[in-house]
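Sharing a structure below in structure tokens format, with a few things to ask.
The complex is shown incomplete by one protein chain, all other protein chains being positioned as in the whole.
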Amino acid sequence: MKKQSFWSRTLIYLLLLGGALLSTIPFLFMLSTSFKEHSYVFELPPRFIPENPTLSNYIQAWTWNNFELYFTNSFVVSLVTTLIVLIVASMLAFAFARFRFWGKNILYYLILSSLMVPSMMLIIPQFILAKNLRLLNSLPGLVFVYVAMNVAVSTFLLRGFFESLPRELEDATRMDGGGFFTIFFRIVLPLSKPSLATVTVFTFLFGWDEFVWALTAINQQSRLTLPVAIHSFHGAHQTQWGLVFAASMFAIAPVLIAFVLLQRHFIQGLTSGAIKG
Amino acid sequence: MDGGYYRSKQVIAFLVPALVFFLAFNTYPLIEAFRMSFYNWNIVRPENSQFVGLANYMKAFSDPIFWTSMKNTVLYALVTVPAQMALGLLVAMFLNFNLPGTKVFRTIYYLPVISSWVVVSLLFRYLFNGEAGLVNYILVDLLQIFPSYVSWFRNASTALFVIMLLGIWKGVGWSMVIFLAGLQGIPTELREASMIDGASSGQHFWQVVLPILRPTMGFVAIMLVIGGFNVFTSVFLVTGGGPLHRTEVLLTYMYYQGFERLNFGYGAALSYILGIIIFVISVIQLRLFQKPVEM
Partner (left out) sequence: MGQKRFSLMIALVVLVILAQIGVVSAQKVTLTYWHGYNPVETRHFEETIIPLFEAKHPNVTVEAVAVPYDQFYQKIIVSIAGGMVPDLIRADLAWVPQLANLGVLVPLSKEMVDFEVYKNKVFPGTLEPNFWAGEYYGLPLDTNTRVLFWNKELFSAADLSGPPATFGEFLQYAEILAELEGVWGYAEGGTGGWNVLPLMWSNGGQLTDDEITRATGYLNSPSNVELLELLVEMLERGSLGPSILGDGFSTADGYAQGRYGMIIDGPWMVSIFADQYDDFEAQMALLPSGDGGSVSVVGGQDIVVFEGSKNKEAAFDFIRFMLQDEIQLSMAEVGQMPVIQHLEESSYIQEHPFYGIFFEQMKTARARTPHPEWPEIDRVLGNAVTRVLMKELTAQEALDEAAQEIDVLLQ
């Protein structure tokens, strides 16, 4: 196999490095600004290493506005949403992968088409529905809607994976008199860990970052989620950028750490779904 | 058993839980939005909503901001989708050479993808500040590309540029990862076969690699286009649709009409128009990319 010439390797490295810098510099600058006091936030020339670094932004962000509450809200909502989605979507995916039933095709296309339109498109009637069901301004209401928003995507991911599982084990179980639930819980699910992990990651991330619906549906201060809280630090008239970024770091850091540790799951499940089409 | 599939009433148990959520919060609103779009919806007292037939749709067609938002949405997709695909493919190819450090690069490029839209939108707003933003400083004082600071958010075109740049910056890592997996799935024997046939790298790329990647590219293209039309948070937080509604995209304008002007009926009509457009585009794309590849 012809090895890349030294020069083309160097060029590629340089380009990759350039791209990597572009990817990370905004974040680094954000980190840097989070340690600056307000009067230094827009100094010229901009400094990467703050002159008088301070922790005041972090302290203020965490203590001033009940931040740990928002953090908890986001965490709980994301967690519960993920758990529910895992259960209901895998069940639905199993139905699609293994069963034939009346209306299967219609249902399939219905779910498929919901993936093709922007979920935000429905925000107006969803708002009214939530109002009528008294789900507004409540965290359970948020979970409800989040689950609904993720069912389709997760079902697809899981269905693809389930269909690829070999049938022998299932057939053997059935011949031994095992029921569908046994097959589902004892065979299919345990074998689907990678795919389930992917769904977990995506759904959790969705709940963690979701902004528009949380902004619109939640009014009560104690029920805000992180993205909405960060947004409220930003005012058109005068933004305290140091504060905004300190708060943002609180939101981003857990995700970054989880990503670095669990990269494989992010990427593996995603690509397997993609290649199979 | 039925050709490998089960047939049993128990399937209902598997269907119902998910369907409850889906039908309630997805299908029902879809139908309801349709209904609402024919009314002048009164949110304080819904019983008093008046039926106006197609008036909301007519209003959209004669609404200059609607057309602006439509134009911006299409422009956004037209620019960001190819850019993300091209850059993603490029980086994927580089990483495919398996040079040392590939894994690290892969992680770094994927960072923007997993970051929150809220955070990066605010970040870009800060970086592109017209008087003291980092970008202006780099472009004018360091690299001296422009003579004076650019007021990015004062004009629609420069503001849109920033929004598109943000979209591309955030999305490249995603297509990169998918293309990389696709590339890594191509057996190396094919490369050797091309070499034996005397093909250059370029020919190998265009005639062997790309056709194999076609379904992958199709998938990426569809997802990116849907994502492009879905753009909301970045516009909402970077420009708020301004100045003067000139950077509105369909979703932000719909949100504005619904949740700031309280024109829920009109907002519903706008959302339907958007939905139909995207649906049609997606179907077309599906058809385009579904032709199989001959090996």
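In this document, chain identifiers A and B correspond to the written order of the chains, with residue numbering beginning at 1 in each.
To be clear about the criterion, a residue touches a chain if its C-beta (ideal position, glycine included) is under 8 Å from a C-beta of that chain, and two chains touch if they have at least 3 such contacts.
Treat the numbers as computed from the prediction; the structure is a model and nothing was measured.
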| item | value |
| --- | --- |
| Contact list for the unshown chain, restricted to visible chains | A, B |
| Hidden-chain contact residue, picked from the options A:Phe48, A:Trp64, A:Tyr109 or A:Phe181 | A:Trp64 |
| Candidate in contact with the missing chain, chosen from A:Asn150, A:Thr216 or A:Ser248 | A:Thr216 |
| Contact residue for the chain not shown (choose from B:Met93, B:Ile138, B:Leu262 or B:Ile277) | B:Leu262 |
| Missing-chain contacts mapped onto chain B | 43-44, 129-132, 151-155, 242-244, 259-260, 262, 264 |
| Touch list for chain A against the chain that is not drawn | 38-39, 42, 64-65, 127, 130-131, 136-137, 216-217, 219-222, 231-239 |
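Just so it is clear, only the chains that are shown with their structure count from here on.
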| item | value |
| --- | --- |
| Separation of mean Cα positions, chain B and chain A [Å, integer] | 16 |
| Chain A-facing residues of chain B, complex | 2-8, 10-11, 13-15, 17-19, 21-22, 24-30, 32-33, 36, 43, 46, 91, 94-95, 97, 99, 105-112, 114-120, 122-124, 126-127, 129, 131-132, 134, 137, 141, 169, 172-173, 177-178, 181-182, 185, 188, 191-192, 195, 215-216, 218-220, 226, 229-230, 232-233, 236-237, 240, 251, 254-255, 258-259, 264, 267-268, 271-272, 274-275, 278-279, 282-283 |
| Interfacial residue positions of chain A with respect to chain B in the complex | 1-2, 4, 9, 12-13, 15-16, 19-20, 22-24, 26-27, 29-30, 33, 42-46, 84, 87-89, 91-92, 94-95, 98-101, 107, 110-111, 113-129, 144-145, 147-149, 151-152, 155, 167, 179-181, 184, 205, 208-209, 211-212, 216, 227, 230-231, 234, 236, 241, 244-245, 248, 251-252, 255-256, 259-260, 263, 266-267, 270-271, 274-275, 277 |
